[in-house]
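Excluded from the complex is one protein chain; the other protein chains are retained at their positions.
Order of writing sets the labels: A and B. Residues in every chain begin at 1.
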Amino acid sequence: MADINVKINGIPVTVPKGTTVLEAAHKAGIDIPTFCYMKEINEIGACRICMVEINEGRGFRLVASCVYPLAFEGTEILTNSPKVMDSRRKTLELILSTHEKKCLSCVRSGNCELQTLCNEMGIDHEEVYEGEKHVYEIDNSAVHMYRDNNKCILCRRCVAVCSKWQGVGVIGANERGFKTFIGSAFEMGLGETSCVSCGQCIAVCPVGALSEKDYTDTVFQAIADPTKHVIVQTAPAVRAALGEEFGYPIGTNVEGKMVAALRRLGFDDVFDTDWGADLTIMEEATEFIDRFKNGGKLPMMTSCSPGWVKYCEHYFPDLVDHLSSCKSPHQMLGAMAKTYYAEKIGKDPKDIIVVSVMPCTAKKFECQREDQNAAGVPDVDYVLTTRELARMIRRAGLKFTALPDEDFDNPLGISSGAGDIFGVTGGVMEAALRTAYCWLTGKDEVVEFKEIRGTDGIKRSEIDIDGTKIRVAVASGLKNAGELLTRVQNGEEKVDFIEIMACPGGCVNGGGQPQQPASVRNFEDLRVLRAKALYDEDAGKELRLSHMNPDIKKLYEEYLHTAGGHKSHKTLHTSYVKRSIN
Amino acid sequence: MATKTSVPFNGTAAQEAKLREIIKAHQDDPGALMPVLQQAQEVYGYLPIEVQKIISDEMNIPLEKIYGVVTFYAQFSLYPKGKYNISVCLGTACYVKGSGDIYDKLQEILGIGDGECTADGKFSLEACRCIGACGLAPVLTVNEDVYGRLTTDKVKEVLAKYE
Partner (left out) sequence: MKSLQEIQQICETMHPELELRHEGSTEAKSKYEKHVLICGGTGCTSSGSMEIVDTLNKELVARGLEEKIQVVKTGCFGLCALGPIMIVYPEGTFYSRIKAKNIPQIVQEHLIGGTPVKELLYDETVTDEGIKSLNETSFYKKQHRVALRNCGVINPEDINEYIARDGYKAIAKVLNEMTPEDVIQCILDSGLRGRGGGGFPTGRKWQLARTIVPDADQKYVCCNADEGDPGAFMDRSVLEGDPHVVLEAMTIAGYAIGATQGYIYVRAEYPIAVERLKIAIQQAREYGTLGKNIFGSEFSFDIDLRLGAGAFVCGEETALMTSIEGNRGEPRPRPPFPAEKGLYQKPTILNNVETYANVPQIILNGAEWFASMGTEKSKGTKVFALGGKIKNTGLVEVPMGTTLREVIEEIGGGIPNGKKFKAAQTGGPSGGCISAENYDVPIDYDNLIAIGSMMGSGGLIVMDEDNCMVDIAKFFLEFTVDESCGKCTPCRIGTKRMYEMLDKITKGQAELADLDKLEELCYYVKANSLCGLGQTAPNPVLSTLKNFRNEYEAHVLAKKCPAGVCKDLLQFTILPEKCVGCGLCAKNCPVHAISQGDYTAPGKKRAAFVIDASKCIKCGVCMSNCRPNAISRG
C-alpha cells in the first residue's frame, strides 16, 4: 500500500497506509503502553490503555492506537498530551479499583505490566475510585497452575492464546458488564476441563492472575536434605531464554552460567536433558523405522511434548495409538538416573530426587502421570519452569552475570547438536531424520533438513533416503496440530511421521519461559530469536548426531543393550489414555 | 470448585431427540449457536450443563464458548423457572410510575430475590426491561398474562389468581 506522511508528537513519520498508530509510534521510537493487544490474535481494542489523540482533519479525539489504522496524509497524533496522560491515568485508577493490589506477595512483582505502568504514570493513590470489588476463589484445581481472578485485568490475552493458538478454548469471558470474569464453563476448575497444561496463558498474562504452581521451596528443601541425592537436568530451550531474566538480550545462550548456577544452588549432579533427547532419538528412530518397514501404525507422531500428548488424548482419542510410545527426554533421563546411574553410584532410587528445569508447565503434569516410573518411583520428582529457576537463583543471591561458564556433569551430560535442537519446532523431526538417514544409508554423515525449520505453523516435506520416500509433517501450536490431524484423519493428507509441539514455535516459546511484556512481544519474534540460540549451538558442535553420542553408546553397551529392546521398553516407553472434552 | 447447576436434571429422551433435530436443522448456518440455544431453551425451559454439552459436542464448539454466550444474554437461564414466572417491568415509563416498589413488594411477599424461584417451584421472579406496554405502566407479567396500572396493594390480588 501507498505510504503516507503523518506527524507523531510533531515528528514526521512515513508509514504505509493502514499501519496502526501503535506500529507507527513504535517506528518513531515511542512506546505506547498496551494491555489487551496481541497482534493478529487479540486486536480487540478493549483495555483502552493505549488511547492517543488523533486529528484527521476534524479536530483531535481519543482513539485506541493498537487497532486504529492510519488512513490520511497529514494526520497528527499526540501520544503524551495532557489528555492522553489523563486518560491513561484514569484507566489505571479504574483498573486498580477492582484489583487486589497485593504487590508485595505477588509472584509478578517486578515484572508485572500493570505495576510497571502505574509506576511510569506516577500513580500516587491506589484507591481513587472506591467501590464494589469482586472476591474470587483461587482456582488451584489444575496440576500445573493457579488462576487468581482477584488480580485479573480482563485483557483476555489468555483467552486469545487458548483458543486462537491452541484451539483448546477452555477459558473465556463469562457473564457480562462489571460481573465479567475469565473462567471455564459452569465455573469448573481448570483441572476439570480438557486444559492441556501448555501454560501459554501464563506466559502471556501481564499480571499475576496466572502462575505456575511453584516448587522452588520444595526443591530448596530437598537440596538441604542430606539423605537425598538431588539431580537436576535442564531442557534445551531453558538455556536459550534464562538469560532474559537477568538482563541478557533475547536469544542469548547462557548454558555455562546456568550450569554454574545450578551447581552453586547445591544440586548433586547437573545433567543435560539434551542427553535424554539423544536417547529419545535412539528409541524413537528405531520405533519409526520398525513401524515404517513392518506395517505398524502410521503416521507415527512424536510424544516429547506433554501438552500435545494431553491434547491428543482429549481431542483426538482415536489417534493415541499413533503416538510414539517413547517417554519424553527428561522422563527418559529421570528413568536412567534412577536405574542405570543409581546402580553406578550405588544409591537406592528412593533416595534420588530428580528435578527437571523445563520451559514447560505441562511437564508438571507429565511427571505425575502413571507409567512414568521405571524404578518403581517417579522418574522425575519435580518440574521447575525456567521462571522458577530464575527465582531460585535470585533467592540464593547468586550474581548470575558474574558466574563462570561451566560444563554439565557426566555421564548424563554430553549431548549432540541434534539433542540441542529438540527445543525448536522441527528439531525433533530433524534429529530423528539425521539418525534415520545414517541408519538407512549406513553412512554417518550430518544432513540438515532446513525445510522443516522456521516458524510456520505447519511444515511439510518429503525426504528421499536412497530411494526410500518418507513423508513428514511438523506442526507447532495446537490449533495447527488440530488442523493437520483433521486432514490426516479425513484422508486428505498422507504422512508417515509427524512432529507436534504444543507451543507455537516449539519449547523455546514454551509456557514456562520468561514472561516478556507486551512492549517486547508485539514487536519481537521470541520464537525466532530463541531458536537461533539453539541452531547456533548445534551448528557449532562436532557431535551432531544423536546415535554418535559416546555416553549414549556406552549406555546401550552397559545397560540397555538394544534400542527398542526389552529393557528399553520397561524403562523408556510409556502408554496413553483416552480422555473426553470438557 | 462446584459446578453451578444444583437442580437435578430431568431431561427426557424425547427432549434430547428434539434438540438433536434442532441442531441438525441449523448445521449449514454459520451463526447457528444463538438460534439453537434459543430453541433448546424452549425445549428444556433452561440450559443446564447437560444440554450445553450436547450442543458443544454436536456443533463442535467449546463448552466454555457456549457458556460464555449463555451467561452474556439475559434471556438465557441456567436454572429452571417457576410454574408461574413473574416479570416486573423496570423500564423507564414503569419505573417513574413506581414499578420499583411493586418489585420490592413481590420480593417481600414471595421471599425470593431476582432470578430466584420459590422453594415449591411455583413462582419465580425477575425484573425485565420495557415490554412496550408503557401505556399501562407500571406493568408486570405472569407467564403470558399482562397486568397493568398496578399499585402495591394490587400485587396480592394478582398473586391470588395463581394460588
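Convention: a residue touches a chain if its C-beta (ideal position, glycine included) is under 8 Å from a C-beta of that chain, and two chains touch if they have at least 3 such contacts.
Just so it is clear, the structure is predicted and the values come from calculations on it, not from any experiment.
If you put the hidden chain back, the residue from B:48, B:68 or B:82 that touches it is B:68.
Note that of A:30, A:78, A:154 or A:358, the residue touching the chain absent from this view is A:154. Checked against the full complex, the candidates A:68, A:186, A:271 or A:497 give a single residue touching the omitted chain, namely A:68.
By the touch definition given at the top, subunit A reaches the unshown chain through residues 43-49, 51, 61-62, 64, 67-69, 71, 86-87, 90-91, 94-95, 97-98, 129-132, 154, 173, 175-180. Counting over the whole complex, subunit B has residues 30-35, 37-38, 68-69, 72-76, 90-93, 95-97, 128-137, 139, 146, 148 touching the chain that is not drawn.
In the analysis below, only the chains that are shown with their structure count from here on.
Centre-to-centre separation of subunit A and subunit B, using mean CA positions: 44 Å. Looking at the complex, you find that subunit A touches subunit B at residues 137, 139, 141, 163, 168-176, 183-189, 192-193, 581-582. Note for the complex: subunit B touches subunit A at residues 1-5, 49, 52, 56-57, 62-68, 71-72, 78.
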